[in-house]
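Taking it in order: structure first as structure tokens, then the write-up.
As you look at this complex, bear in mind that one protein chain is not there, while each of the others sits in place.
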Amino acid sequence: MEEDVTGAQLIAAALKAQVAMAAQAVGIKYVGMRNEQAACYAASAIGYLTARPAVCLVVEACRLYSKFSARPSSLQMIPVVVEKAVRSSIYGRPGACYIDIAGDMVNAKIPQSSVRLVSCCPAPPVSQADSREIKKAAGLLGSAQRPLIIIGKAYARAEREIRELVDVTGVPFLPTPMGKGVLPDDHPNCVAAARSRALLQADVIVLLGARLNWILHFGLAPRFSPHVKIIQVDLCAEEFSNNVRAASALLGDLRAVVGQLTETLRSDSWSFPLDSQWWDTLRDKMTANAQISKTLALRSSLPMNYYTVFHHISELLPRDCIIVSEGANTMDIGRTMLLNSLPRHRLDAGTFGTMGVGPGFAIAAAILEQTQRTGQRVVCVEGDSAFGFSGMEVETMCRYKLPIIIIVVNNNGIYSGVDPETWKEMEKMGDMTTIAPPVTLLPEARYEQLVRAFGGTGFLVRTVEELRSALEESLKNTEMPSLLNVLIDPASDRKQQEFPWLTRSNL
Amino acid sequence: MEEDVTGAQLIAAALKAQVAMAAQAVGIKYVGMRNEQAACYAASAIGYLTARPAVCLVVEACRLYSKFSARPSSLQMIPVVVEKAVRSSIYGRPGACYIDIAGDMVNAKIPQSSVRLVSCCPAPPVSQADSREIKKAAGLLGSAQRPLIIIGKAYARAEREIRELVDVTGVPFLPTPMGKGVLPDDHPNCVAAARSRALLQADVIVLLGARLNWILHFGLAPRFSPHVKIIQVDLCAEEFSNNVRAASALLGDLRAVVGQLTETLRSDSWSFPLDSQWWDTLRDKMTANAQISKTLALRSSLPMNYYTVFHHISELLPRDCIIVSEGANTMDIGRTMLLNSLPRHRLDAGTFGTMGVGPGFAIAAAILEQTQRTGQRVVCVEGDSAFGFSGMEVETMCRYKLPIIIIVVNNNGIYSGVDPETWKEMEKMGDMTTIAPPVTLLPEARYEQLVRAFGGTGFLVRTVEELRSALEESLKNTEMPSLLNVLIDPASDRKQQEFPWLTRSNL
Amino acid sequence: MEEDVTGAQLIAAALKAQVAMAAQAVGIKYVGMRNEQAACYAASAIGYLTARPAVCLVVEACRLYSKFSARPSSLQMIPVVVEKAVRSSIYGRPGACYIDIAGDMVNAKIPQSSVRLVSCCPAPPVSQADSREIKKAAGLLGSAQRPLIIIGKAYARAEREIRELVDVTGVPFLPTPMGKGVLPDDHPNCVAAARSRALLQADVIVLLGARLNWILHFGLAPRFSPHVKIIQVDLCAEEFSNNVRAASALLGDLRAVVGQLTETLRSDSWSFPLDSQWWDTLRDKMTANAQISKTLALRSSLPMNYYTVFHHISELLPRDCIIVSEGANTMDIGRTMLLNSLPRHRLDAGTFGTMGVGPGFAIAAAILEQTQRTGQRVVCVEGDSAFGFSGMEVETMCRYKLPIIIIVVNNNGIYSGVDPETWKEMEKMGDMTTIAPPVTLLPEARYEQLVRAFGGTGFLVRTVEELRSALEESLKNTEMPSLLNVLIDPASDRKQQEFPWLTRSNL
Partner (left out) sequence: MEEDVTGAQLIAAALKAQVAMAAQAVGIKYVGMRNEQAACYAASAIGYLTARPAVCLVVEACRLYSKFSARPSSLQMIPVVVEKAVRSSIYGRPGACYIDIAGDMVNAKIPQSSVRLVSCCPAPPVSQADSREIKKAAGLLGSAQRPLIIIGKAYARAEREIRELVDVTGVPFLPTPMGKGVLPDDHPNCVAAARSRALLQADVIVLLGARLNWILHFGLAPRFSPHVKIIQVDLCAEEFSNNVRAASALLGDLRAVVGQLTETLRSDSWSFPLDSQWWDTLRDKMTANAQISKTLALRSSLPMNYYTVFHHISELLPRDCIIVSEGANTMDIGRTMLLNSLPRHRLDAGTFGTMGVGPGFAIAAAILEQTQRTGQRVVCVEGDSAFGFSGMEVETMCRYKLPIIIIVVNNNGIYSGVDPETWKEMEKMGDMTTIAPPVTLLPEARYEQLVRAFGGTGFLVRTVEELRSALEESLKNTEMPSLLNVLIDPASDRKQQEFPWLTRSNL
């Protein structure tokens, strides 16, 4: 026959398959994803959930975005390079590392005796904060009128120590998106429902590994008091005093440092009084907000709105489920409405808002659950636009029989779409490439059929009843993925956001 | 309410929507794709099909892979930078250019009077080959015993000139994948069906813009004669003598240079005799190969094999349709079996074999067809693994009512998959992450349901009859996309390829 | 003994010495420079002067600034990579290429039989302009009232063709700095002495390989007529229409294209009349400028000024000498006052004004002269600040007995310095790090002693007589370098330049 030969990347794909088979032969799990983007997201989630890196086999270079990168100069060097890459990925600030293996190495051979074995690297070294800074921090907290703890990402596994700090001191706390669940969202000291007021009025803030970036409005006025004092706890020296000067700089491992701080406060017998004016003002706001939220959630008009949808999902989800989320409004409102009770049980698009991460994150979490047999469920809450980035990975979920529940909150677009009638009117007006708003997608797209194509169960959901019934059924199904395509009001939106903080006020 | 604010990338998405709306307001077509990867592929196809660049709005940086990149330092500079980027993309060797617009520019304002308008750049400058080199080339060709013309990508729009060269000289020709259709594949001088023999035995080769890379086995033994003389025609000086020294180096615009060469040969009254031994040996091989191909194509056993599938598709496709293709075997065998009659009517994964390009390419072609109302159909022939990279773009096709016909040639994997029974046996054996071959996908995945989810028509195809009927029906449907999910024998494969050419024998 | 071992770079230096010795063993000349910066400059000058690359052995990476870069993956690949690098450096737009050889390759061995020899690449392919564009250009020129030819860098070896164009057409011409000498500066059609007027009033400009960049004020008003028509001749398509739209775009090899243009104009019997108003206005300006220049040059006050110095140097230099130059005023005024009669006999800091290039350029030119025994002298005219960058290379000149004449035009600083008395007054005022103007250097530094330290002849020059006598003596010395330290008025400066063109008006 006379076919042209395939190109560089296809050969690379063949080599990749060989590497994967060799890995399986020594007992390493291999998950074949549909798109390398999703595979990278899955690998990053494994790193976050286990504190050890996963390996992502790719056929393209990604050296530039890596913390460490190397190309082994010989087969003998491979164990050394791998150990260095694994170690670099988890020591210090964790990050992706890249090993570039030339194609001709895959099939090359060397004598076993020439291989220098390298043992696996131990757990990362741990440091504590300077004792004088701890005293300074305790002093600041002791004199605070309106103290607040902000909890960052749960990577540091400091949940026990943070819980003790909160219990010992009685200070109110706020979780960042990936910090939700370090302490339960329904913990009495959680003031997430008064987030804006807490941030604005706090006079001393203990920042536990969180960064004063976009998500926290850079720590600046008008969202923060210009006089706020920051007690910053971080692993990474370079993070200190970004945007706001740290009043106390506690450099070290989060678990160790929080332990030091609690110990000192405990020996000072200091705690923040529950009957303070600060608690009163926060509780007032929380009550008011809960009322607004409840009103929205209980609206019975159709199509449903975000709050109604999340309210009912929230009621049905088990406390220990892992919530993955991405999208715009879907992710933002979902952060408020869907509660977490356990650390590292929320994975979302995070600081950079990268779209397409959801399915990869969910697959990673589900593979881990499958291994550890904890019986915890993975629920992936996706905006419809976000789902479009990596939606094909439902085939991967079905192939490995991962009982992920995908909930597509479908408003026919990004931020907001149009309803089917309006869409048809537009189509009559002429060329849709010049008419359709760039944020719109096909109205009432039937995403639930995607999962059916691969043997999963799909639900089209328009009402509260359908929502509850579909979710209950999905929770019973532990064999295969389910997908709920929840059609909501395309005009449903939070009150229009202004973006005064759009111009970066700092680096 | 108390939602956290959205992140950097979501804001960028909002800005992107604003830019898109502003573009629509001045009559520019905007196609909202699901994933930026696919958008980039679509833009590159527009460039190839029209020789003018399309604009791709992205929220990530891609400076490194661009021919030209710039960040305007002020609003006033934007027209200048845009003109420079457009010009750079089409002058010399065409390539992607990158303009980085800071977010705060999108909403900034300047007085109209301060804007220096820049008129659109004219067509690229054109050069001709040196007349002495033309004479040298004519001399080489005149003394050739076994001459061959290889036709590269159709970007240069030299089809009229190349046809004249072939007609005047009677020399046999071979198209490269993207060169198919510059002359019709069924032109009497096309020797694609004797490709290997033609390459191996040719003593003088006229290389028309093609490169001696992987696809052409680097021009080296054992696939080429070590004594072959290359008459190289190229726009780009740096491409000359890569891997094989050019015996004649014709630097210049392909149209101009082929014209010069034809003119000289015509005035020499030279042509290559049809009754030569070279033609005999090529015709023998073509006849033999056609026989093998036909035998395979007419096998009636089920599941179908590649040749059967492509044979019947080929019979039904209109001569003027645009064929997009990606995959491994699907793309390679399809190149042989699916004929092109017109230039720039084949778009495939090309030199780099990048997977995921198909839907983006198809959308680009269909949008052009919609604009120019030529009535030509776009057919997208996808391997099932390849389809997984950008399959979500079927929603985009449906949203814009692009009547693309997607044919997924489904062998349950990459290169080869397993059948449903074997798969079930594997599942019983334990953890599929350690058992399933990395090249396998879910057996008999129902990709046709994807297009149905968005209002298109999906067909599940197992037999020749179903294939013909589904394709005929799809060709009648000019309103919406169709998708044929063609289940073939998962063990169907070409004879096992060895890859002796894997180690790069040159740069 | 117990010394610590030396570091990475020293080992690299040792490896470099081994490579150098191996090169010498096969007859390659090796020039050991003091600093790798200077070695790179020398290599680039060899490339310009011979149109074939020189090799520069360096121990640091410079991949990013190279046209082509590669790291051979095995010893066998080295000949292939070297051929590709050499070829890439001279094909198309010439440029530096980079080969990264891993340290452990230097001492590695392979059997001779496994080495695939690669023959040296032939001369670059040549292209011609499109004949219709040639006609268009001839038409534009034919209707010009105030035509002008601008001659770019002499790399293209088109001097014979350009001379014929000027002689056949009688059009006035201006050389760019590195284009001086393509035609003699005292050619009757050279209007360099009326440069500003010529640029401003020309209505049709033939741009021969020159670029409309900083040096040519971007081709824009107020230094050019906004209605000027540009006939652009260039090798590189991407250069066309930068800043000003080309009225005729002649893409191709400069020699070929100028030949085509001359041929067409000759067959049209067109020439530009000497008795035209254009010639009158240019000649008036040239006469006036010559008068001013002469007045400045003949001033007898001490210290000398730039014009006096260059006037006398100019009188004594042989017509065929190679002039190397760098500095600010020294280079700018020297361009006007020091005439060139032969192509590629001027090397200066060029477009980027990179300081420190002079000694490396001069060494390269002198090594070539030593090889070709043409008897031509190399004169290196340096500003005192510029000389500080690579001044240590006088040892290299002395080591290889290269009879380079270095003339340091010493005004005690950058742009302008202070005299010794003022300097002493400043020193009394306190800490010189806060007092001394950043542009000043040590007054009356005795640079001539540097060359004496290595066996060359140094002259301290304060008067016209000393200048002439020292230069005459230096010209007689063909055995060793000479250095003239010419003390001029530190306040000597051209009229203050304004930089309205500082803000890049285009890319």
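To keep things simple, chains are lettered A, B and C as they appear, and every chain counts its residues starting from 1.
Rule of thumb we're sticking to: a residue touches a chain if its C-beta (ideal position, glycine included) is under 8 Å from a C-beta of that chain, and two chains touch if they have at least 3 such contacts.
Owing to the predicted nature of the structure, the values given are computational and were not obtained by experimental measurement.
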Selected residue (touches chain absent from view) among C:52, C:187, C:452 or C:468: C:452
Among C:87, C:163 or C:217, residue touching the chain not depicted: C:217
Option touching the unshown chain, where C:104, C:186 or C:425 are the choices: C:104
Positions on subunit A where the hidden chain makes contact: 68, 70, 80-81, 84, 87-88, 91-92, 119, 121-122, 124-131, 133, 236-238, 240-242, 245-246, 249-253, 256, 506-507
Interface residues of subunit C (partner: the chain not displayed): 1-11, 13-14, 16-17, 20-21, 24, 27-32, 34-35, 37, 64, 103-104, 176-177, 192-196, 214-215, 217, 289, 292-293, 328, 331-333, 335-336, 349-356, 367, 370, 385, 388-392, 395, 398-401, 414-415, 427, 431-442, 445-450, 452-455, 494-495, 497, 499, 501-503
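Methods note: only the chains that are shown with their structure count from here on.
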Geometric centre distance via CA averages, subunit C-subunit A, whole Å: 57
Residues of subunit C whose C-beta touches two or more other chains: none
